[in-house]
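I have a structure here, written as structure tokens, and I will follow up with some questions on it.
Omission of a single protein chain aside, the complex is shown with its protein chains in their original locations.
For chain A:
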Amino acid sequence: PFVKAQKGKAYFKRFQVKFKRRREGKTDYRARIRLINQDKNKYNTPKYRFVVRFTNKDIIAQIVSASIAGDMVLASAYAHELPCYGLEVGLTNYAAAYCTGLLLARQVLKMLEMDEEYKGNAEATGEDYSVELGEGRRPFRALLDVGLLRTTTGNCVFGALKTRSPTWISGWGLDIPHSEKRFAGFSKDSKQLDAEVHRKYIYGGHVAGYMRNLMDDEPEKYQSHFAEYIKRGIEPDGIEEMYKKVHAAIRADPTPKKSEKQPPKEHKRYNLKKLTYEQRKERLIERLNALNSAAGNGDEEDEDYE
């Protein structure tokens, strides 16, 4: 059957592509403009964003400032760095997000030599903690950048850990403007944050609860679901202890560990390597000379093309 072409030449000629990162679905420009815009009378003062992104297996937290050449990352922390501090499983849950954020914050403060002044909440209580003004420098200010996340209230109501809510700040010594409305444990009816619930989430209490449930009800599912936990001998009661230790380890030494990387192995080339511009020009000269010497042998002219 003859199908009429829908998108002709005219369509493509008039088509305006969206920005590349919009096409990739990675950047929300409306939000980005508002996050980056700095008051002109503050000239070159950088405006830092506290960027949190969740992938399927990792959490990325960065402090970024924008420039025309490209965004400059001041410091970054990844959930896959947490094994150094003693956390090997559950690297994308609420508690791990808390740990990653803590790691980043302490790293930044140490970098800027403010870590003695702004200790933040030594013991995460789940309450809303605002950084108090220290004696000398004002606290490091960053704006939370969630990217394309849907900002729903915690994971508390559903417990299924599908929504990735990043835990927000100030427990760590950075000044990030926020409201406690979206913390896990905030109740819409009473318009109040239940600090106990939030604290439970920070220490993986919801994970521990689920573990206990499964152990009693469905042991096989428990085996398959929490296989890594079992392998490392992590019990539901020990989870809170584990996270406490990780927090302490992070506060002790937040600097990133450099790992030894071997130089990449040389692979066999299966296709021809592209010649450079100079190499191509040389080849052309050689071929012309060869052609001239073959054709004009009687001419005795050696035409050298420069």
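Everything that follows uses one rule, which is that a residue touches a chain if its C-beta (ideal position, glycine included) is under 8 Å from a C-beta of that chain, and two chains touch if they have at least 3 such contacts; residues count from 1.
By definition in this document, contacts and distances are computed from a predicted model.
Taken from the listed names "Dynein regulatory complex subunit 7", "Tax1-binding protein 3", "Glutathione S-transferase theta-1" or "60S ribosomal protein L21", the protein name that UniProt assigns to the chain not shown is "60S ribosomal protein L21". When you scan A:K18, A:R137 or A:K221 for touch with the missing chain, the hit is A:K18.
Although one chain is not drawn, the whole complex shows that of A:E24, A:D39, A:D189 or A:E260 it is A:D39 that touches it.
The set of chain A residues touching the chain not shown comprises 14-16, 18-19, 22, 29-30, 32-33, 36-41, 43-44, 66-68.
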